[in-house]
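All protein chains but one are shown at their positions in the complex.
On to chain A.
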Amino acid sequence: MKKTIALSAVSLAIAFATGAVQAQEKVKIGFITDMSSLYADVEGKGGATAIQMAIDDFGGKVNGLPIELVTADHQNKADIAASKAREWIDTDNLTMLFGGTNSGTGLAMAKVAQEKKRVFMVNGAGASALTNEQCSPYTVHYAYDTVALAKGTGGAVVAQGGKNWFFLTADYAFGAALEADTAKVVKEKGGTVVGSVKHPLNASDFSSFLLQAQNSKAQILGLANAGGDTINAIKAAKEFGINKSMKLAGLLVFITDIHSLGLKNTEGLLLTTSWDWNLNQETRAFGKKFFDKTKRMPTDIQAADYSATTTYLKAVQAAKSTDADKVMAELKKMPINDFYAKGVIRPDGRMVHDMYLMQVKSPSESTQPWDYYKMVAKLPGDEVFTTKAESKCALWK
């Protein structure tokens, strides 16, 4: 009996020892996003496909270690996102956490990553707080944020004479951030905000909220929401003729939204995006490759997922380690230059690159499926994102 106990103690010890060795056997990327609900087309499974494409194009290995991707659906619940991230880090030795759409979940995962010292990259979530009030030494906010959208679309609409705003806002972290950031830009440029109404996330009927907007007599209806909510709001605005008395400003519009609504319903809409598949030869090549796999053109978020993954793997290679502090140091000093963007990651974790102010084409201007945008202006990265003077992040002082 004693012998058996001793033996199991030994085997237990061996198990622990091998467990520790296992730590360096893999580079493990954990991707948590909305896979099934209103944001699933914006990133979702297509985001996982883009990340896997980047891993495959990198050769499937970095520093001799195989790269593995694991994914989960957070169902737009911050607690699910945080506990899944915690579980992967604690039990599966995750090396990098990849956050998806929904800022509520993004902010929750950033906290877990900071506590557990893991690199956290995030594309889908937009709240500017990720690299401002709630910035962390381990967060890289890669694609876009609410400040860039506000300065891009908000600034352009005010410049065109749309000074009087009413907001239709999704009632959670992202909507609040987008409304606040846009209202700030509108006021700075001499405009006014006459009111706003908050709608629950994933609302299906917008008619009531839209009538309230119409009664405000504002010129501009700012849509501080995204995905399915933006789609249903634009559709209802057309049905109630609100697009005749007010001008719609979609503050976060994705190419999948335009695809779903059709050009007839969206023609002329101004929007800010970080990327479009139809910008140049390189972007078209990625677009085609992605389309062949998924039968849809990539959104800017999905393109950013590919780019961010490659950037991370290059940093791991340069650091010769998966240690978060060493990788973050590399990330913050390496220049990024690929089909997605040219930019750098600032001390606050913000990846700074040019954004694009686009206008949706009319049906006659569009020459092929998914050809929806014409470029109005290129927005320089160091102007369109939070500036050093505006930043409240302690890491960038």
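The criterion applied here is as follows: a contact is a pair of C-beta atoms (placed from the backbone, for glycine too) under 8 Å apart; a residue touches a chain by one contact, two chains touch by 3 or more; residues count from 1.
Simple rule for what comes next: contacts and distances are computed from a predicted model.
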The complex's invisible chain, by UniProt name, from "Glycolate oxidase iron-sulfur subunit", "Branched-chain amino acid ABC transporter permease", "ATP-binding cassette domain-containing protein" or "Hydrogenase maturation carbamoyl dehydratase HypE": "Branched-chain amino acid ABC transporter permease"
Hidden partner chain, touching residue among A:Leu211, A:Ala329 or A:Val376: A:Leu211
Absent-chain contact - pick from A:Phe240, A:Phe291 or A:Trp396: A:Phe240
Among A:Asn232, A:Thr309 or A:Thr322, residue touching the chain not depicted: A:Asn232
In chain A, positions touching the absent partner: 36-38, 40-41, 44, 171, 197-200, 202-205, 207-209, 211-212, 215, 227-228, 231-232, 235-236, 239-241, 256-257, 259-262, 265, 296
